[in-house]
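For this view, one protein chain was removed and the others were kept in their places.
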Amino acid sequence: MLINVPETVVADALRGMASAHPELAVDVENRVIVRRDAPLAGKVGLVSGGGSGHEPLHGGFVGPGMLSAACPGEVFTSPVPDQMVRAAAAVDSGAGVLFVVKNYTGDVLNFDMAAELAEDEGIQVAKVLVDDDVAVTDSLYTAGRRGTGATLFVEKIAGAAAEEGQPLERVEALARQVNENSRSFGVALTAVTTPAKGSPTFDLPAGELELGIGIHGEPGRERRPMMTSGEIAEAAVDAILADITPRNPVLVLVNGMGATPLLELYGFNAEVQRVLGERGVPVARILVGNYVTSLDMAGASVTLCQVDEETLRLWDAPVRTPGLRWGM
Amino acid sequence: MLINVPETVVADALRGMASAHPELAVDVENRVIVRRDAPLAGKVGLVSGGGSGHEPLHGGFVGPGMLSAACPGEVFTSPVPDQMVRAAAAVDSGAGVLFVVKNYTGDVLNFDMAAELAEDEGIQVAKVLVDDDVAVTDSLYTAGRRGTGATLFVEKIAGAAAEEGQPLERVEALARQVNENSRSFGVALTAVTTPAKGSPTFDLPAGELELGIGIHGEPGRERRPMMTSGEIAEAAVDAILADITPRNPVLVLVNGMGATPLLELYGFNAEVQRVLGERGVPVARILVGNYVTSLDMAGASVTLCQVDEETLRLWDAPVRTPGLRWGM
Amino acid sequence: MLDADFFRRWMAVTSAAVDREAEWLTALDSPIGDADHGSNLQRGFGAVRAALDEEPPVTPGAVLTRSGRLLISTVGGASGPLYGTLLRRTGKALGDAPEVSREQLAEALRTGVDAVRQLGGAAPGDKTMIDALVPAVDALGDSFAAARAAAEEGAVATTPLLARKGRASYLGERSIGHQDPGATSAALLIAGLAEASGTSEAGEASGE
Partner (left out) sequence: MLDADFFRRWMAVTSAAVDREAEWLTALDSPIGDADHGSNLQRGFGAVRAALDEEPPVTPGAVLTRSGRLLISTVGGASGPLYGTLLRRTGKALGDAPEVSREQLAEALRTGVDAVRQLGGAAPGDKTMIDALVPAVDALGDSFAAARAAAEEGAVATTPLLARKGRASYLGERSIGHQDPGATSAALLIAGLAEASGTSEAGEASGE
């Protein structure tokens, strides 16, 4: 691994972000990344965060048109409430703050505690849970579905609404709507190696793959002999379509888990588009790249997000962050 | 690997690019990626290309402010002259075409043949060789230095000049100047696996690294026991500074080879910036990410490019490509 | 009776145990989790130990509330808020008494465990730390050693269970056959009581 010591990986990365992105205020010690121009009068603050190792998510999505601040935790470990409270205080203009929380026990608990503490400090806080992964059985008796690729859609679309000055309830409702209209499915071709462990988290022989994986290096729901890109596209799209039947056009995220070459990812996108075409799903926009990653895991995920006129407009709105940028 | 069969990897990727980037004209059969608005009256055409497996280079750098067209070869294999002639014909407005060629025997020979053929068709062609890798001994009796990270700087800055309507000689001179002022050095933490071979191209145990690697999965100049990110930064920067002493500020590219997580890459950037600071090298801009990759290789390269007021202005100029985008 | 010193020792020996077993905890967290449980708790209990050394609280309750708050502020993940809440609520339940009995601790710890159950929504049998903590609290009335044995048994007994909470639940059937890392660390925490009482084998005699 290209690191100094496992203990400083996150701090080192934040130092590196600080120098590469002078447009962001990176507080290395307290682990918050904030837009330099925050708080903006009348603007809702959008705060997210989660374990590190998913870059550019979330720190790379801070900037005009997207997040106001991000809180990076240790690798694959949700951040602590102190970070979130600090971020909320830094971005709140009085218009309130929306926490975008991926549905993991750790993230949920820490953001919940932070929301309580921030409210004690007089900040109005709303929360939206992202839980788009159809590989996980959803039930009242489990931790529910985990949040993966849809996070990008939620942060972008809610971020655009906040940038326009829409009020907290509206930004929250949009974020919830985007999540409800999003579904993801991922596959892994290799296991992940975390700095702390230093070796792959599980054993995955070269000729096999894991279907239905998350973004924390955990094994998936099922192991299978290697499949072609076309077969994987069918498995992923069909798993999603078994859960949701898009009537409106969809945004498509073909997301690399980290170590899959862009060349392969584009090829995978070709197959995903073929399958969507065969299944009659209309496509509005396509994004291909490494956006919600899992360190050095090889593999990919597909996220579909059904949009209407308004959410598509907000998706297309200008954004200026290290990880996603257009229109400015 | 996330592929169908090795034989269709490049064609599959081009189909995937075509759907994801409707703003580009992707000719899958003939393997050229062209700006939809080309040729633009009076504008110099900027054409590059090379083996596939380095994405986003070059196809991801086609668009306003950068390349007019790109020719992707097979994986790690330079494209054939037919592609380059077709690309030149597609983008030439009469103002001439500049070929940006990475200095590899295959690329040089094929672009040379293409230049002859294009000139036969009445297209004015100039060529610039990129040869920035200080790990390779430069001599009249060898193939010379290979072209790596500097390609991005050459394509961006020459592309901005072409976009402004500067004439061929000027665009060519700028490209040459950028190359002459650029130096790179790379390290590999893992070997690469090409679709055709299906297994790592060489054996690199987990506790060792290769210093002075290129972008085609070839081993480097030297194998060493694993070093820290800080030590690697020192080795890379010092190898560059042994060859060039920047008097002006530099652009810094901290480039991932493909499988190194962005988290580690940012951490590596922190160390590169520390070393540059200690060596007294003034820094104008920093770019961190996977731009000139080597499929699934883990590792990173550092490129420094000394700029003056004009080249810095052209670097900052708007660009709108799949791989690099700002200002529009 | 157990004084503040005992509780500081408890935290110290737990921290040492976590250091010693960090790799194992992370290894347990690999096949059914995200390979961070060991480093998470090392970070947290390391911070607890440092803070208690620097400025030792003078009541049992203060030691635990302070420790719990520190875990919440330094661990993150699921285990940070859960263990943090466990210690904080237990500490609160102890009030500001300068000394407490083992029975009082057992009662307070039950309050703490209930808070964890409420916060995380896990019931016994869901393959979480609850499966070590609940039997430990039940046995604590008897002795530290009994509590330790019960916790260890509870941790081992998570192996055949299907996970319904936490990351392991994502694996469905594939979570079966692996011991839960959080139940394992909970057993370390409970074992720390016996160790802190100075007689890890004959914990019954001491600590009251």
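For clarity, chains are labelled A, B and C in written order, and residue numbers in each chain start from 1.
Keep in mind that, in the parts below, a contact is a pair of C-beta atoms (placed from the backbone, for glycine too) under 8 Å apart; a residue touches a chain by one contact, two chains touch by 3 or more.
Because the structure is predicted, anything quoted here is derived from the model rather than measured.
Asks: Quick one: which shown chains sit in contact with the chain that's not drawn?
Replies: B
Asks: Quick one: which of B:M113, B:M227, B:I244 or B:L312 touches the chain that's been left out?
Replies: Only one of B:M113, B:M227, B:I244 or B:L312 touches the chain omitted from view, namely B:M113.
Asks: One chain is left out of this view; which of B:T194, B:N269 or B:Q306 touches it in the full complex?
Replies: Of the candidates B:T194, B:N269 or B:Q306, B:T194 is in touch with the missing chain.
Asks: Tell me which of B:E23, B:E164, B:E180 or B:E218 is the one touching the absent chain.
Replies: B:E218
Asks: On chain B, where is the contact patch with the chain that was removed from view?
Replies: Its contact residues with the unshown chain are 6, 51, 73-82, 104-106, 109-110, 113, 135-137, 141-143, 146, 194, 196-197, 201-202, 214, 216-219, 221.
Basically, only the chains that are shown with their structure count from here on.
Asks: Most central chain by CA mean?
Replies: Given all protein C-alpha atoms shown, the central chain works out to be A.
Asks: Of the other chains, whose C-alpha centre is the longest way from the centre of chain C?
Replies: Chain B.
Asks: Roughly how far is chain A from chain C, going centre to centre by Cα mean, in whole Å?
Replies: Here the centre of chain C sits 32 Å away from the centre of chain A.
Asks: Could you tell me the distance, in whole angstrom, between the mean C-alpha positions of chain B and chain C?
Replies: Averaging C-alpha atoms per chain gives centres 53 Å apart.
Asks: Can you list the chain C residues in contact with two or more other chains?
Replies: Nothing qualifies.
Asks: Enumerate the residues of chain A that touch no fewer than two other chains.
Replies: In chain A, residues 75 touch at least two other chains, as defined above.
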